[in-house]
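Excluded from the complex is one protein chain; the other protein chains are retained at their positions.
Now for chain A:
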Amino acid sequence: MDVPPIDAELALAEVRARRAQVIDANLVPGWFWPSVAVLMLLFVAAVETAVPWVVATGSILYAAGLATTIVAMVRRSRAQVRTTLIGAHGAAAIAVFTLVLVAVGVGLGFTLEALGVPAPATIACVPVAAGLAFGGPALMAYLRRVMLSRPLAGTR
């Protein structure tokens, strides 16, 4: 079949556009990150009060809230983006993002506790929550760029 070059280029553009469609449909939505950040902050604050009914209420609300956000995300997912599109760079970015947040939270928490600051865990959780709320969308934007830059048909 004799295909004009412009038609071939348009077909390749279609392939790229469809891949972008899949990626955009699969990225964690923007509302997820601040939701998880707020839930986590409230949970840690509740636990740190050490008041039994506050701890219990906080734990229940946290579990219910987290379950709701995850179920909402899973229900909107109608396609699974090919895992190989994320690649080593994407996986490393996710790992670094997680480790940095954990290190900041734990490190700051212990430091504040050693200094005798009241409610160290809650205070330490604030930058972690901010990191989730603002870093989460940035991570998604990075992953999108990584996935779009992968070869069109050589990712397997």
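The working rule: a residue touches a chain if its C-beta (ideal position, glycine included) is under 8 Å from a C-beta of that chain, and two chains touch if they have at least 3 such contacts; residues count from 1.
The rule is simple: contacts and distances are computed from a predicted model.
**Q** Under which of the names "Transcriptional regulator", "DNA-directed RNA polymerase subunit alpha", "(2Fe-2S)-binding protein" or "Tryptophan synthase beta chain" is the non-displayed chain listed in UniProt?
**A** "Transcriptional regulator"
**Q** Out of A:8, A:56, A:95 or A:117, which touches the unshown chain?
**A** A:8
**Q** Just to verify: which one of A:21, A:98 or A:111 makes contact with the chain not shown?
**A** Considering the complete complex, A:21 is the one touching the chain left out.
**Q** What residue numbers in chain A mark contact with the hidden partner chain?
**A** On the chain A side, contact with the omitted chain comes from 1, 3, 5-6, 8-9, 11-19, 21-23, 25, 78-83, 85, 148-154, 156.
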